[in-house]
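All protein chains of the complex are present and in place, except for one that has been dropped.
The letters A, B and C name the chains in turn, as written, and every chain counts its residues from 1.
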Amino acid sequence: MTDLDDAIRTTRESVAALHAELTRYGLVIWTGGNISGRVPGAELFVIKPSGVSYDELAPDNMILCDLDGNVVAGTPGSERSPSSDTAAHAYVYRNMPHIGGVVHTHSTYATAWAARGEAIPCVITGMADEFGGEIPVGPFAIIGDDSIGRGIVATLDGHRSRAVLMQNHGVFTIGKDAKDAVKAAVMCEDVARTIHISRQLGEPLPIPQESIDALFDRYQNVYGQAPQGELQ
Amino acid sequence: MTDLDDAIRTTRESVAALHAELTRYGLVIWTGGNISGRVPGAELFVIKPSGVSYDELAPDNMILCDLDGNVVAGTPGSERSPSSDTAAHAYVYRNMPHIGGVVHTHSTYATAWAARGEAIPCVITGMADEFGGEIPVGPFAIIGDDSIGRGIVATLDGHRSRAVLMQNHGVFTIGKDAKDAVKAAVMCEDVARTIHISRQLGEPLPIPQESIDALFDRYQNVYGQAPQGELQ
Amino acid sequence: MTDLDDAIRTTRESVAALHAELTRYGLVIWTGGNISGRVPGAELFVIKPSGVSYDELAPDNMILCDLDGNVVAGTPGSERSPSSDTAAHAYVYRNMPHIGGVVHTHSTYATAWAARGEAIPCVITGMADEFGGEIPVGPFAIIGDDSIGRGIVATLDGHRSRAVLMQNHGVFTIGKDAKDAVKAAVMCEDVARTIHISRQLGEPLPIPQESIDALFDRYQNVYGQAPQGELQ
Partner (left out) sequence: MTDLDDAIRTTRESVAALHAELTRYGLVIWTGGNISGRVPGAELFVIKPSGVSYDELAPDNMILCDLDGNVVAGTPGSERSPSSDTAAHAYVYRNMPHIGGVVHTHSTYATAWAARGEAIPCVITGMADEFGGEIPVGPFAIIGDDSIGRGIVATLDGHRSRAVLMQNHGVFTIGKDAKDAVKAAVMCEDVARTIHISRQLGEPLPIPQESIDALFDRYQNVYGQAPQGELQ
């Protein structure tokens, strides 16, 4: 097995397994939602097939694509169609070379903010840690060309947040690898829910900008067992 | 085993198994809710028995009925009563020959809209994909004659939506087969919840009608592994 | 084994097992909540011990009490204290001879109505089926004497509802046996939640009184596999 084969295998296993986090945290229903991961050292990524139940996902039915979103013929899973959001994932990988993972869900609270086209304000310290400020809104864009991908990149490029609320649609998250993007999806829904609930009975208190900056800086750079700094 | 025996057996297995999706997604409690499926090629359908726990459902206690809702004597399960909503299911099968599955639940958010007699507006793209517009309200009708069935058919016939909110009652969904109707029930509750939550803190942004049309058309006709086009 | 021994054993098994329904439906946390069941044909009932984890409940640690709430010495479990709500259960059994089961929980939505001292209006047909009208509020009463039991009986005696919201406290339900009271607890929380959510965005439409009466009458008298008429 070559190094590339090995990298593809590892990415297939990781991407398949990570989908269980989406169901564990209730971020997806039926066959909705999808995760992809870039194959390290290659112009390739691995993504969920379209319309397959979460119970049936396995490394060998993940689909290998090039960075234009074309399925690599003759590889495991290639007899199936990749996620209908593949073009958006591919656009992100082509245009954000430091990004190794992309996640898309219609998780309830994040989508509720997205339907109003309203950014989530940064009023809890855990959100400052993770997102470094508000979670922004991306444009209304319908499926069928690069407009979703362009909206994600235009919104997140240079932004601290790894999550974007696509207006009237749902949430896309990015990360240094698929696990990091999944973590962002889980945390995004959590803060979307907590801050929604807080605002139901009044206005949350703001956090001073310098405290947000200090929390974000520390979380990204100081703590955690692993280089990526997962805390607590 | 004849082809008809085989079709009945397959329908029993499918209808029994699909009930697990109702509990998985929290759409039902206790013995509430029911699924039926038309037996392909016959004037028959299979439905859940009345008052039996979800833990005990199995192919052989599903009940075989004719299209007037009468239990077919001497078949497995026929010693029990079918769902108290059998007349409504039967009415749908008699009057909507292209429909192969019917589901009824009192799922929380859909029923909350139904109690106000308020249609769910189409403000998220996933709802445009799945329902092609708003989820309409059907009339107030109490059990005991054909009025529930008539209300379902009068509301959904010719409508894009496969779900109807029966006023002060709950939701009925239809589909090309039982699985498709179950998917509609799961998606209906999901959009009922998301849009409810979105509206708690303001008004969701509308989606232009031409975008709703484009999303619905594409979802029904272009994507997915299977003919029915389950996406993502 | 005498008939009485047999009845006690059966009641212990039933009451112990039914507690799993309270956790399944999320009606209780930690060691909160309790179920009791009258021993058929005897002046006795069986109740949950105080402060024991739901994971550890078993027939032999249920506690046998007389109708004054005194533990029957020398019986299995009698080395422990019974639920701190035992006096309230005993009061119900002494004063409502047709009642065979009592359940108490602090389930979230029912308790939210109870904290406002507000009855739950009957605006969904499933509630008309099950409760025949509104779920009433009982008096504020603190633990330590018969005041909780008196409040339950004074509110529910002659009322269609098998559930009472004790002001600022939680919910008590009654039934012909423990299972029937558990069903009432599950359905009470369900309607408390659905109607709460419905009212968050407007006023639910009323159901005409004659329809409520017709639904309740039919549900109690006509349908279902078992004499008690569990539907759907």
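The criterion applied here is as follows: a contact is a pair of C-beta atoms (placed from the backbone, for glycine too) under 8 Å apart; a residue touches a chain by one contact, two chains touch by 3 or more.
Just so we're clear, the structure is a prediction, and the values are computed from it rather than from any experiment.
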{"item": "Chains in view that touch the one left out, judged over the entire complex", "value": "A, C"}
{"item": "Residue, one of C:50, C:75 or C:95, that touches the chain absent here", "value": "C:50"}
{"item": "Residue among C:31, C:75, C:95 or C:211 touching the omitted chain", "value": "C:31"}
{"item": "Positions on chain C where the hidden chain makes contact", "value": "29-34, 48-52, 80-81, 83-85, 104, 106, 108-109, 111-118, 140, 142-144, 167-170, 196, 199-200"}
{"item": "Interface residues of chain A (partner: the chain not displayed)", "value": "25, 123-126, 183, 186-187, 190, 193-195, 197-198, 200-205, 207, 211, 214-215, 218, 223-226, 229-232"}
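Assume only the chains that are shown with their structure count from here on.
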{"item": "Innermost chain by mean C-alpha position", "value": "B"}
{"item": "Between chain A and its twin chain B, rotation from the CA superposition, multiple of 5 degrees", "value": "90"}
{"item": "Chain A, residues touching no fewer than two other chains", "value": "none"}
